[in-house]
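Heads up, one of the protein chains got dropped from this complex, but the rest are sitting where they should.
Right, chain A next:
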Amino acid sequence: MPVALADPFLPQPYRVERRRRELAGTVTLELAPLAGACPAFAPGQFNMLYAFGVGEAAISLSGDPASRATFVHTVRHVGAVSGALAGLEPGATVGVRGPFGRGWPLAAAEGADVLVVAGGLGLAPLRPAIYAILARRERYGRVVILVGSRSPAEILYRRELERWRQRSDLEVRVTVDHADAGWRGHVGVVPALIPRADFDPQDTLALVCGPEVMMRFAANALLAAGIKAGRIHLSLERNMKCAIGLCGHCQFGPSFVCKDGPVMSLERIAEILAVPEI
């Protein structure tokens, strides 16, 4: 039985089942509810994770939406709360509220090509979408995954990307901002991969997540490639408190990122995101 969220303000206790170090300062946690199974989530949604005594942070779901045994979260230590979460060891308890927000519009991608553009930790909220697409691969056209990272040592989910790259039904390209001679892959920013990728701009849904400046550049490159703003979806980050559209902390223009997002179409947010060429 899924745990019913009677009070969305009340964190439910979860146990850290596994902890895996991904990169320096970045870990993936698997969390299991002390009672019952995890509620279902849609790719692109997030939970509010509460590190007891420290505070709460919005963290995307980054695991397989088909698996209900645990919630998977990839956390990067940037401050007090994320640091406390990233430091949790197996056996520790953490508070969970969620899942919240609107995820990737995968139904709208059926029958079309899908172009995933991820920068840095932005691959975390996109990974459930990739799992969901792969689970029903036949429903989609060409699937292209473009990933940008700072350096080869900082590529998130590197082994998984390598496995995906072996598949003949996926085009996976990874680029880094700079590298030494040991790296034989692409060097350059991830938006620069967009014109080189193979998709039909008239019939492609683009899913983009990464630092906001990177998303702005990517949005411009996607528009230049001929994808319409309504078919470009970005996942936004704003500081959150209530996560259910009450407190106004996460306001972004007329929208609340927690409730109307975090995934929003470029058509809706271009002006506030300052993407001029629309």
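In the analysis below, a residue touches a chain if its C-beta (ideal position, glycine included) is under 8 Å from a C-beta of that chain, and two chains touch if they have at least 3 such contacts; residues count from 1.
One rule holds for everything that comes next: contacts and distances are computed from a predicted model.
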Per UniProt record, name of the chain withheld from view ["Protocatechuate 3,4-dioxygenase", "GMC family oxidoreductase", "Cytochrome c oxidase subunit 1" or "Cyclic nucleotide-binding domain-containing protein"]: "Cyclic nucleotide-binding domain-containing protein"
Contacting the left-out chain in the complete assembly, out of A:A42, A:M214, A:I227 or A:A270: A:M214
Please pick, from A:H73, A:R97, A:R127 or A:H186, the residue that touches the omitted chain in the full complex. A:H186
Spell out the interface residues on chain A facing the chain that's missing from view. 78, 119-121, 148-150, 154, 175, 177-181, 183-189, 191-192, 196, 210-211, 213-214, 217
